[in-house]
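This structure is in structure tokens; I'll ask about it shortly.
The complex appears here without one of its protein chains, the remainder shown in place.
What follows is chain A.
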Amino acid sequence: MKTNFKQLKEKLIESVLMLSGAATSITVVLIVFFLFIEGAGVFNRKPIDDGYLLVVNATNKVKTLQPSQVKDVFDKKITNWNQLGGENRPIVLFRTSDITEYYTEEELGANFEHFPEKINELIQKQPGIIAFFSDKYKSDKFSGKELDIDKVKVWEFLSGEEWFPTAQPIAQMGVKPLIYGTLWVSFGAILLALPIGLAAAIYLSEIAQKRTRSLLKPLIELLAGIPSVVYGFFGLVVIVPLIQEMFHLPVGETGLAGSVVLAIMALPTIITISEDAMRNTPRAMKEASLALGASKWQTIYKVVMPYSASGITAGAILGIGRAIGETMAVLMVTGNAAVIPNTLLAPVRTIPATIAAELGEAPNGGLHYEALFALGCILFLITFGINMLVELVTNRKAHKKQ
């Protein structure tokens, strides 16, 4: 009886432990599920605000428009319907606020009660009109033609060059500038951090005395412990003005500022992982090299470095991954301009910074909200791919060793 109870207890405990063991796996699955459910929603929507209409005269031949075409029309880059496959007729833009140009306040009524019929009348009268208004102004005897707007397409989302998710009448959802911004800033950071980090790793693993090493290493690890928002603050009050002065820029919040801050943040990762890899070089290999008359420096770059190449690569890739996902520090120093960067001395905007800056203002479940989750999916996939790459690099090394 007692042993039975004991066995039951053991089993019970083991299942609790197993459940805890599964926690991380469950979390990853849940993250993927929720991120992609919310993010995929954006591709099932028209990039026009809920409850708003784009209406043309019933005789107009044009039936559907691409989001980018609508934007060009309202930006007056396209001014004639024949550019859109319609008749040769100038386009007349109409937004709700334009109504006073056509009708007096008396005609519209004290409480705008005649508003719907007047809009309808106007659309009938003007063959070249394109009207953007809320569907609460759609009258019962509505006789215009609603334009069909294409849904957001995955390819357009990825390759679009403009990110104005709250633009009216049509939201522009091109993430290309954000992806470029993220990659520019991150690679800039690694370019700065890798040589410096490698030098420090070599010093720590091969040159420094044991005592110096045990003194320096915790300090470098401390760099990793400083919260990213503090780095962002430091960047904002020190590095940004410095860059502004050095390059005589109108604003110091640039991609370069982001790269410098991220480089400082990536250093501990690169140093720790590369140093570990170097210290794993078999002593016999190093001693053989030294015994053949090679100097310590020759041994380092001819024996230790090649041996630990995969570890160093893993460190660098992991550093890039961290940099790509970093949010607060970048948000605070890069200036957040959503344009495709052609120099690191201009403001750029990264994917994480966009999410952090905009999600607070995006209405729950709306188009903008879902677009930001789609950005989250892209970010997740990039970092996931990078982790897999690291795994691959380190595993290949393990195989070689065997």
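Annotations
Please note the rule applied: contacts are C-beta pairs under 8 Å (C-beta built on N, C-alpha and C of every residue); 3 or more make two chains touch, one makes a residue touch a chain; residues count from 1.
Methods note: contacts and distances are computed from a predicted model.
Per its UniProt record, the hidden chain corresponds to "Phosphate transport system permease protein PstA" from the list "Amino acid/amide ABC transporter membrane protein 2, HAAT family", "Hydrogenase formation protein HypD", "Xanthine dehydrogenase family protein molybdopterin-binding subunit" or "Phosphate transport system permease protein PstA".
Checked against the full complex, the candidates A:Val62, A:Ile78 or A:Leu223 give a single residue touching the omitted chain, namely A:Leu223.
Which of A:Gly128, A:Pro177 or A:Pro352 touches the hidden chain is settled by the complete complex: it is A:Pro352.
Seen across the whole complex, the unshown chain contacts chain A at 6, 9-10, 13-14, 16-25, 27-28, 30-31, 34-35, 38, 196, 199-200, 202-204, 207-208, 216, 218-223, 225-234, 236-238, 264, 267, 271, 295-298, 321, 324-328, 332, 352, 355-356, 359-360, 364, 372-373, 376, 379-380, 383-384, 386-387, 391.
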